[in-house]
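The complex is shown incomplete by one protein chain, all other protein chains being positioned as in the whole.
Then we have subunit A:
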Amino acid sequence: MLEIKNLAKSYDTRTIFKNMNLTVNDGEVLSIVGPSGIGKTTFLRIVAGLLPANDGEMILNGEALDLTGDRTGAQVGVIFQDFNLFPQYTVKDNVMLAPQLVHHETKAEAAENADRLLQDLGLTAQADQYPFQLSGGQKQRVAIARALAMKPGILAYDEPTSGLDAESTERVIAVIKQLQAQGVTQLVVTHDLPFAEAVADKTFDFGTDVER
């Protein structure tokens, strides 16, 4: 379960948001919607530990997470809009790298987990390919596999449908539902309302549900 309490972010005198409160229960999909430029990505980067918050708390499965921008570990799995795959590694190595470096899994363990994740996400045939050889939808699923390999407490997506065609969008909806069925807690930041409707149990409207 993810709980966010009184979260606030401002730059100098400009308040992006304040007193933001939300809860995502285990296995739930929460979508965060709102027009572009309203601070959704800023919020996601704070959740990801990439940006400091000015105030507030973030508790994931009972553990308070750092909000100063100096977080260590991979408690929050992030699927970036541009995926940020590592171009010099194969799909499988992208998935295997962090578990070995951070969780000190053996190569065999990491490989076994990667094989399973890639199979789950329909990427077995792409395991030995490089990111530049993949379609947008495939890259996104690699990013999901890479994040899941770290066994995060929650998966957070930034605009997962941007740049995807209708077919790939259907596919990512299916993936999110499949992960939900496996009990993965997910947070989806999007401006695509039909998509949010299709995947989410709950919707948080960044336009009306936060203070500024």
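Brief remarks on what is shown
By our rule, contacts are C-beta pairs under 8 Å (C-beta built on N, C-alpha and C of every residue); 3 or more make two chains touch, one makes a residue touch a chain; residues count from 1.
Heads up, the rule we're going with is that contacts and distances are computed from a predicted model.
According to UniProt, the chain absent from the figure is "Amino acid ABC transporter permease", selected among "Ferritin", "Acyl-CoA dehydrogenase", "Amino acid ABC transporter permease" or "Putative ABC transport system ATP-binding protein". Between the chain not shown and the residues A:A8, A:L50, A:I173 or A:A198, the one that touches is A:L50.
Across the entire complex, the residue among A:K9, A:K40, A:K92 or A:R146 in touch with the chain not shown is A:R146. Per the touch definition above, the residue from A:V24, A:I38, A:V76 or A:V199 contacting the chain not shown is A:V76. From the set A:N61, A:N84, A:T106 or A:Q182, the residue in touch with the chain omitted from the display is A:N84, counting the whole complex. Touching residues on subunit A toward the chain that is not drawn are 48-50, 72-74, 76-78, 80, 82, 84-88, 97-98, 101-102, 130-132, 146-147, 150.
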